[in-house]
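Only one protein chain is missing from this complex, and each of the others stays in its spot.
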Amino acid sequence: MKIVTGVIGNDIHVVANRLMDLSLNARGYEVFNLGVNTYLEEFFDASVETGADVLLISSLNGEAEGWARDVKPLMSRYNSLDNLVMMIGGNLTVGSGSATDIIPRYQKYGFDLVCHQVDLNTGLDMLEDYLKEHKTS
Amino acid sequence: MSAESNKLLIDIGSTYFKVSTSNSIEQHFRDFNRTILDDLTQKCGDTVQRYDQSDVHICSSANGGLSTLIIGLTQSYSLKYATNIAYNSGINIIDSIVFQDIETYSVPSDLIDVVIVVGGIDSNSGLFDERLDNYLAKLNYSNFVFVGNEPDAQAIKSRIDNVTLLPNIIDNRLHIVETHLKDYLTNLYQQDIEGKEDIKHLYKITSNQIYSTPYVVNKSLPLINASFSVTDPFILLDIGGATTDVHYSKDLLTDNIVTEQGHDRIVFKKLGVYKSRQSLIFTAENNEFSYELLMHLKVTENIYNENSEKATKILMQLAIFLVLCKMSHYRPAYVTLKLLAMNSIVFTGGITKVLTTEDIEDVVAFFYRKILNSEHKPATVLDNNYDIWTLGAKEHAACQ
Partner (left out) sequence: MSQLQEERDIILGNENVDSFDFDEVREFVRGADKNLFISHAFANRDKMLVQPRGGFPTYEKQYALYEFFVDANVDVLPLTIDSNTRLNDYATAKKMLRLSEANEVDMLNGYPLVNHGYRTTRKMMTHFNHPVSLRHGTPDARLLIEIAIASGIFEIEGGPITYLLPYSKNFPLDKAFLYWKYVERVCADYSTLNLPINRESFGPLTATLVPPSITIVIQLLEMLLSLEEGVKSFSVSFSQQGSMIQDIVTGKVTRALAKHYAKEIGCEDADIHLVYHQWMGAFPTNRDSADQLINMSTVIASMVGADKIITKTREEAVGIPTKEANAQTVANTQYTLNILSGLPAISDEQEEEILTAEVHAIMEAVFNDPADTLWRKVFNSIKNGVIDVPFSPHIINHNKMITIRDSNKNIRIIERGNVPIPDHCYQYERSCCDLDKDTTDIVNDIIHDIGIMQ
């Protein structure tokens, strides 16, 4: 299973990014880590070049709202990303906000899996469950 | 005297040719009614005759270089990497196609010298279906090179004739791998130069290989401080008759790419003051600041229709301004450079024979003031003795 990951935008949380990389490797994924400060277009392009199954974007500094609206329009320009599982994790809003508001909002932006302030392993368990579920269906 | 001082160096451009000995350098307008060799013999025959064939070194940019079409999977990886390599190999004319949309592109009618197809890391495959074959079937091209993922290379070889397969330029970390494609394109360019009728004649006066000018200039960049006081980061502008070549320090660009050399090259193919004069004027007319610049230079748009020395001078100043615009955030092209960090700006080529340092500094300052709202003033260096070209040519001659 190939997975492209990285931290989006003007965000320098390298420790979280490296831990994500190690965790995904430990769980047996083939990981393509684009690192910190990555642009949305680079994520999609890397997914195409690698033939990724999953795109996991981290956003830790609360700026996600700023670019998340661009996900759908940008993604619609690609012909080969229809089966890409889209996941986002981190701090998805500035200040407080409840998961019940945030999750549907990000789903509307085009994400299949939304993890707001969820710890790393729980998030990756969710991904595994999701992949299992969608494989059998 | 060292061996290199006994060499004769000749550079053939689209407009001028120049001839350099250890103690003199001469430049002549080309007479397009004669072959290059005839023209050269007519104007500098005595000089040429004094040298042994093995001591004559020639480079040329006269044929405009190879026309290239890159078909790649994505903008951020395959197309960006292939374009970077192509420019650094001295190629001027580059068109690119995103493969998924290949059916929406029109098929150029002109002969394409080389088609480059690229995309996918080696663990990916099946990316180029029959749409590629269909497109290529309609295309008129001389060479076809595949530098994408390994499994597809085999599939394409079985489907399309005369394909050159080279190792993938994208590695498994999504980093660029330059060597193979760069060597291939550089060699192809050499063969192209040698194959041109006009250039072929020149082998009557030299026993050495004739190289492309960008290749020679590129060789000289690491040595540039031997002749000039140039401070990194800098750009080197060669505004020619047909195209404008720019070599720039890598740190002027914020880009996720780890390449081998300290400087990258780009070309603006329709920006020149002779052959490309009309498209230069067209670009100027579409730039809202050109009018102001003309006023600043105390001329009117009528200058576009004049054929005077003065008009050439103004066009060159316009060209400087337009090239800087194209590399800034104001008119983003292939790259956007951090021009406020630039310490030196070096000019080479015919422009140095026409404009003074003051003429150039005036227009550079105008650019910084109008476009970047800054008083920044990079140090201007004029290579009016063609030292950059000579350096590269000598370096090359010394290696042979």
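Going in written order, the chains are labelled A and B, and every chain counts its residues from 1.
Here, a residue touches a chain if its C-beta (ideal position, glycine included) is under 8 Å from a C-beta of that chain, and two chains touch if they have at least 3 such contacts.
This structure is a prediction, so every number in the text was calculated from the model and none was measured.
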**Q.** Touch with the omitted chain, as defined above, among B:Gln49, B:Thr254 or B:Asn307
**A.** B:Thr254
(Q) Using the document's contact rule, name the residues of subunit A that touch the chain not shown here. (A) 12, 14-15, 17-19, 21-23, 25-27, 33, 35-37, 120-121
Q: Would you write out the residues of subunit B that touch the absent chain, in ascending order?
A: 175, 225, 229, 231-233, 249-251, 254-258, 262, 340-341, 343-344, 374-377, 379
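One rule holds for everything that comes next: only the chains that are shown with their structure count from here on.
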Q.
Using mean CA coordinates as chain centres, what's the gap between subunit A and subunit B in Å?
A. 40
Q: Would you pull the subunit B residues touching subunit A in the complex into a rising list?
A: 73-78, 100, 119-121, 123-125, 127, 170, 173-174, 256
Q) Mind pulling up the subunit A residues that touch subunit B in the complex? A) 2, 30, 32, 34, 39, 41-42, 44-46, 48-51, 78-80
